[in-house]
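Of the protein chains in this complex, all but one are displayed in their positions.
Chain naming follows the written order as A and B, and within any one chain the residues start at number 1.
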Amino acid sequence: MIEPRTLLLGALATVCFSLTGYVLVPALGVETTPITLENGRAYPPVLSEQAAQGREVYRDLGCVYCHSQQVRPETFGADLDRGWGRRGSLPVDYVGQQPPLLGTMRTGPDLADIGTRQPSETWHLLHLYDPQLTSPGSNMPPFRFLFDEVEGHDERALTLPEGTVANGVSVVPTARASALVAYLQALQQPPDVTGSSDE
Amino acid sequence: MSDLDEPDIAALHKAVLREQKEPIEGREPVPIWMGAVFVVLIAWGGWYLGRYDARFDTQRADMQPLVTEVKSSPPSEPNTARGDAAMVERGAELFGGRCAACHQATGKGLPGVAPPLDGSEWVTGDPERTTRVVLHGLTGPIEVAGQPWNGAMPAWGATMTDAEVAAVLSYIRTAWSNDAGTVSLEDVKQVRDAHADRSAPWTADEL
Partner (left out) sequence: MAELEHAQLLAKLDGSCRRPVLLFLISAVVWLLVGSTLALIASIKLHAPEFLANDAWLTFGRMRTAHLNSVAYGWAAMAAVGVLLWLVPRLTRAPLRGTRLLEGAAWAWNGLVAAGVVAILTGYSTSVEWLEFPLPIAMGLTVCFAVVAGAGLDALHRRQVDHIYVSLWYLTAVMVWFPVLYLTANIGIHGGLLSGVAQAMTNWWFAHNVLGLFVTPIALATLYYVLPKVIGRPIHSYYLSLVGFWALALFYNWAGLHHLVGGPVPMWAVTVGIVASMMMLIPVTTVAFNQHMTMRGHFHLLRSSPSLRFVVFAGMSYAVVSAQGSFEALRGMSEVVHFTQYTVGHAHLGMYGFFSMMMFGGYYFILPRLTGREWPSATLIRVHFWCSAFGIAVYFLALTAGGVQQGLLLLDPGVPFLDVVQATLPWLQARSWAGLALTVAHIAFAISVAQMVLGLAPARGTPTLLAQRVTSQGGAA
């Protein structure tokens, strides 16, 4: 015969057991401070202010639901062969990230090392404005609302194919679009991250 | 919502009156076969845990060698000694990861994004020039297969090793309708060393 006390204590014990293993142990055991690389630089580097703002744009638009940011290691999957990274991702790559945007879907490619793979700001802006311009057949949504349409010529205007917008109209990235691209360019996982912990 | 406020007990009775008894449990034992299956399952679990526990080392990421071991075997280094076929194959993968976003998997390029590599004299011509384009980038007006282009090709020297550049060049020079020779690691190294102080992209005039 099961008593309520057994149930309550049993339920509490089982959940606290896993809480210890999956929350407390990693919280205390996984690296949480940047390391110093052999070249003296801290890793991971701090994001520039603009890139940090871009990370917020990435978050609020839900890019994480189509893009992972975790490169699978050499012995698992084909990420390295696809050129999605130069090594498997490690816990140290995510130090200080809040939240880590690991993701669980790959409707689009992994972006952990996109800054290395696609350094071009022009490409990113064009792609965000309309993925069909750079990647015909993509099912990534266009993010046109991150751009302003202004009358006349503008320095920062995208170079679009004829007929994309009305004549005399320029498409100019907003601050949010530029920040997002700065973030994408900053997404890099360098091959060699051996170094010492600051602790 | 008047019905919500006034519980009509008599009406409620109607549905409960036809109810079966409150449920109870029978006392059948757990079948032996099921117990046996569970024992096998738990034994497997113990074995699997022992096999992949990584000694409960919290620094060791799933399916990864330790950080210190990563360094000694950079996984993306193509082995040129394996011969041209393997190198071109690796080049194709690198192309898919680094170049196809602009030049497209077909090598045909895309208007407004990047010129074609398929049938481009820039690719099949002097390999030294192509190497410089890939290592340091290219900007400003150029002509490819009779068409004018004016874009910016990123520099790859900083993020690709000589072997990788050699592999990707060998691939684009032999893929699609292109039929030029492969490029070796030494060729790339020579070009890189010759222009070690170059950081700005090339222009068509310079090349």
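Here is the rule we go by: a contact is a pair of C-beta atoms (placed from the backbone, for glycine too) under 8 Å apart; a residue touches a chain by one contact, two chains touch by 3 or more.
The structure displayed is predicted, hence computed values, not measured ones.
J.: Out of A:Asn39, A:Gln98 or A:Asn167, point to the residue that touches the absent chain in the complete complex.
T.: Of these options, the touching residue for the absent chain is A:Gln98.
J.: Can you work out which residue in A:Ile35, A:Ala51 or A:Val64 touches the chain that's missing from view?
T.: Once the missing chain is taken into account, the touching residue is A:Val64.
J.: Write the list of chain A residues that the hidden chain touches.
T.: Contact residues on chain A toward the absent chain are 1-4, 7-8, 10-12, 14-19, 21-23, 26-27, 29-32, 58-66, 68, 70, 72-73, 76-78, 81-82, 88-91, 93-102, 104-107, 109, 131, 135-145.
J.: Footprint of the hidden chain on chain B, which residues?
T.: On the side of chain B, residues 1-4, 7-9, 11-31, 34, 37-38, 41-42, 44-45, 48-49, 52-64, 92-93, 96, 100, 105 touch the unshown chain.
Assume only the chains that are shown with their structure count from here on.
J.: Determine the centre-to-centre distance between chain A and chain B, using the mean Cα coordinates as centres, and give it in whole Å.
T.: Whole-Å distance between the two chain centres: 14.
J.: Spell out the residues on chain A that touch chain B in their complex, using ranges where they run on.
T.: Those in contact with chain B are residues 25-26, 29-31, 72-76, 80-84, 86-92, 116-120, 122-123, 126, 133-136, 159-161, 191-194.
J.: Per the contact definition, I'd like the list of chain B residues that touch chain A in the complex.
T.: 58-59, 61-65, 67-68, 70-71, 74-76, 93-94, 96-98, 101-102, 110-113, 151-152, 154-155, 159
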